[in-house]
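Moving on, here comes chain A:
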Amino acid sequence: MSVEQFITLGAILFCIGLYGALTKRNIIIVLVSVELMLNAVNINLLTFARFGLMPSMNGQIFTLFAMTIAAAEVAVGLAILISLYRNRNTSDVRDQDLMKW
Partner candidate 1 sequence: MMGNLLTIIVFLPLLAALIIGFVPKSSQGQARAIALIATLLSLVFAGIVYAGFDFGAKGMQYTESAEWINIANAYKDQALVIGYDLGVDGLSMPFVLLTGIVSFLAVLASGRIQHRAKEYYIWFLLLVTGLYGCFVALDLFLFFLFLELTLIPMYFLIGIWGGERKGPVATKFLVYRGIASAFILVAFIAMAFKAADATGTISLNMLTIADAFSQASPDLITSAFKNGIFLVLFLAILIEEAFFPFHTWLPDTHEQAPSAVSMIVGGVLMKIGAYVLFRIAVGILPDAVQHYATLIAVIGVINIVYAALIAMVQKDWRRLLAFSAISHMGIVLLGVAAMNQAGIQGGIFMTISSGLLSALLFFLIGAIKERTGTAQIAGLGGLSKPMPILAGFLLAAALGSLGLPGMSGFISEILAFMGSFEVFPVLSAVGTLGIILAAVYLLWAMQRTTYGPTPAQLEGVTDARPIEFVPAIVLLALIILIGVYPQILSDLVNPSIQTLVTRIGG
Partner candidate 2 sequence: MVSYWNSYVFISLFLLLGLLLPIGALWVAGPFLRPKNPTPEKLTTYESGVEPFGEAHVRYNVRYYLFALMFVVFDVEIMFLYPWAVSFDSLGLFGLVEMLIFLGLLVLGLVYAWKKKVLEWK
């Protein structure tokens, strides 16, 4: 197992997540895609923490924080989604068009 493989895995996950976040219509899927991006980052961090040029604990700590904050973010996202759903009865990104310029 080499660094490149993990980094590539991270990059692929990141791209999939980004693609999903930018193209998917259901907000929940979008949030899931964002989580995927963050997990790709975590893979990166952990890889570097163990196999990086200068391995150190910091990467693992960083991952812990990243996970926590990702969770907080998605929790808030779901809460907002619920409130939005109550108002608009839809969770489709394309329906979020009250404001246009």
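Keep this in mind: contacts are C-beta pairs under 8 Å (C-beta built on N, C-alpha and C of every residue); 3 or more make two chains touch, one makes a residue touch a chain; residues count from 1.
If you want to know what made the cut, all candidates are chains of the complex that A comes from, given by their letters.
Predicted model, so just to flag it, every value in this text is computed and none were measured.
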Candidate touching chain A in this complex, from 1 or 2: 2
Residues of chain A defined as touching candidate 2 within the complex: 64, 67-68, 71-72, 74-75, 78-79, 82
